[in-house]
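I'd like to ask some things about the structure below.
In this view, the complex is presented without one of its protein chains, the others remaining in place.
Chains: A and B, in written order; residue numbering restarts at 1 for each.
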Amino acid sequence: MKNSLENKAIDTFSYLFMALFSIFCLVPFILIISSSISDEKAVQLTGFALIPKEFSLTAYEIIFQDNTIFTAYKTTIIFTVVGTILCLIITSAMAYAISVKTFTHRNKIAFFVYFTMLFSGGLIPSYLLIAKYLGLSDNIMVYILPGLVNPFNMFLLRNFFKQIPDSLAESAKIDGANDIYILFKIILPLAKPAMATIGLFYGLGFWNEWFTATLFINDKDLYSLQYLIMKVLREVEFMYQLDYMQGATVSYVLPQNTVRMATAVVTVGPIIFVYPFLQKYFIKGLVVGAVKG
Amino acid sequence: MNVALSNKADSVVRKKNKKTFISEIKQNFYLYLLVLPGVLYFFIFKYLPMVGLVVAFQDFNSVKGFFKSKFVGLKNFEYFFTSKDWLLVTWNTLYLNLLFLVTGLFFSILIAIVLSEISSKSFKKVTQSIVILPNFISWTLVAMFVFALLSTDVGFINSVLKAFGFIQEGQEISFYSNPNLWVGILVVLKIWKAAGFGSVIYLAAIAGIDQEIYEAAKIDGASRLQCITKITLPQLRTTVVLLTLFGIGGIFHGDLGMIYAIIGDNPNLYETTDVIDTYVFRMLRQMNEISMSTAIGFYQSFVGLIIVYVSNYFAKKYDPDSAIF
Partner (left out) sequence: MNKKWIVLPLAATLLAASIVGCSKGSNESSESAVNSSGTPASNTAESTSPAAKKDPVTLNIRLFGVENGMYRDVDPIVKEFEKRTKDTLNTTLNLTFTPPADYGAKHQLWIASGEDVDLFNPWEKDKFIREDALADLSEYFNNPKYPGLQKAFSPEYINDNKINGKTYVVPLTNAFMDMEGVWYRKDLLKKYGMNDISSYDDLYHFLEKVKENEKDMIPYGNYGNTAFFKLFTDINAQQLEGKVFPFTGSGNPKRNFVYVQIADDGKSVAGVAAYGDPASEWANFNPQYGLNYLMNQFNQAKRFNKFIPADTMTAASGTGKPEAAGFATIGGFKGKVNEQKARDPNAEIGFWPIFKNNQEMAPGTQSTDGKAWNFIAVPASSKKVDRAMEFLDWIFSSQENNDLFTYGIEGKNWKSIGDKQWDIPDGVDTTKNYLFPAFQLTWNPTLSRVPAGLTEQVQQYYEYQFKPDSYQKHVLAGFTFDQEPVKNEMAKCNTVMDKYLPFLLSGFGDVNDNLSKMNKDLKDSGVEKIKEELKNQINAFLAQKQ
């Protein structure tokens, strides 16, 4: 009796809370979508609205008129996929090693890694290293190499690994397996939720990459998607002033706000599309016994 | 159980310490092999550029470079620590970050637990996808929405209040000149933007809990609330402690991107919202003094390091599994 009341209370609270919080998160996003397909003038005069006013696709036309955007998609997908895989391998290797309690220097290495979360040498030495000494300018690897291991992700993963009972690795060791075998054949299959999470973080990091491009990429074929989108946004912002420069009469209101909204949609769109595929890994519970057997 | 295990491990470690370097490497050869690429990466891409930290103590000259620029001791720190408001902005930074940290943890965990308690798969999936959305909206866009909501002339809130007759023309709430409201507003915005996405980590941690434990508890007659408090929350502890330690390490770094986008150069609101980063940004934006800005960044990191070192010591003492190092 008490349990069923408690059940009901938990259910009610859970559903209500998630429903409300979702609305709280969704409304601004609907405003973004609706503004992005509205006429700029209507948005400027009457503000944002849930239902598009004076439907217009001008903002999207402006973003996609630049046909280099497809090259940018290709480039970005390549370094996102390759980069995420590489990062996952190297990060999980490192995280596993320092999660093993018999590994003498694990805490020293952990500190060695953590220190870089607090201190960095700044832009100039990194630029010197990457552009001058490693010569990675205008090379697709420049998107991947400088961000190969994210300390935050590494530590998260280490903690997940720590949760896995030591007995599994120990029994494998007795059977003569080495650490590399244990990591890939025993630990990683058990750490799917964690790997999916870290993979998501890495993937999003690559997908949203623009700063690297501003520093190291001049070749248009190697622009990242975010950099290109930012470039389009800047162009539109400058078109106001272009108007001054040429003294030409522009008979429409330039879609500054709506393009800004549309860029948000174009960025988030693919994420929403891919997300459900990853979601199943960290929404479903794990049964260790099943893997053990 | 955890403590006992690691004590045992520690004693093993101590014994091994006496061995030579070579035999140590032989012993853990594969672990060293696994850790090597990562260590190399950090050495090349993170530690080599750290030579740049010397500019905090130099009158940096970009032609002369890091090795030939003149050293000036602690001179680059002077302007900040002799300024009028450095204590105020330091306090604001700590205060805001602490609020962000605590509320962020609370709501991320709440969302993760609530989601894991929801039985409808589709509802779970859809709402979980929705709550991560705000993470991808830039602070610039957020600032536009905040203004549309709160402004005196055209703000949604004031319009609604007027439409329902709660206030008259000329009695609008002036959000942008009232510093006391903004701590709350910033905290709400931070929760809105980060809590949903932050919950992914805890969801993954919950998904990583062996389902057999729950089954066993249920057979023993545990209620749902008991399962949450006795199984789920304790299992999240190491993650919570780890993320808290990270938060503490960065506690002296204000969120420039967020605060500058939303507050801008509005002096009305400095009293409660001005943090070290926005303050230093305003001090130096006309000057382009790399040495002076690096110095304050160094100070922020250095204090962070000390606090983390101490916190980590205690974390290690009470729960070795959740310490960073």
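One rule holds in what follows: a residue touches a chain if its C-beta (ideal position, glycine included) is under 8 Å from a C-beta of that chain, and two chains touch if they have at least 3 such contacts.
As the structure is a prediction and not an experimental result, all values here were calculated from the model.
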Relative to the complete complex, which of the depicted chains are touched by the chain excluded from display? A, B
Of B:K26, B:K64 or B:K218, the one touching the omitted chain in the full complex: B:K64
Answer key for B:Y176, B:Y202 or B:F325 versus the chain not shown reads B:Y176
Which residue among A:K8, A:K108, A:K132 or A:K185 touches the omitted chain? A:K132
Residues on chain B that touch the omitted chain in the whole complex? 61-65, 78-79, 82-85, 143-144, 147-148, 151-154, 172, 174-177, 260, 263-268, 270, 279, 281-290, 292
Mind listing the chain A residues that contact the chain we can't see here? 41, 44-45, 47-48, 123-124, 127-128, 131-132, 214-215, 218, 231, 234-235, 237-253
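Going forward, only the chains that are shown with their structure count from here on.
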Between the Cα centroids of chain A and chain B the separation in whole angstrom comes to 17
Residue set of chain B touching chain A in the complex reads 5-6, 9, 12-13, 16-17, 24, 28, 30-35, 37-39, 41-42, 44-53, 55, 62, 66, 110-111, 114-115, 117-119, 123-134, 136-138, 140-142, 144-145, 148, 154, 156, 192, 196, 200-201, 203-212, 214, 223-225, 235, 238-239, 242, 246, 249-250, 290, 294, 297-298, 301, 304-305, 308, 321-322, 324-325
Of all residues in chain A, those that touch chain B in their complex: 2-3, 6-7, 10-11, 13-15, 17-19, 21-22, 24-26, 28-29, 31-32, 47-48, 90-91, 93-94, 96-98, 100-104, 107-122, 124-126, 128-129, 145-146, 148-149, 152, 154-156, 159-160, 162-163, 166, 178-180, 183, 191, 193-194, 196-197, 200, 257, 260-261, 264, 267-268, 271-272, 275-276, 279, 281-289
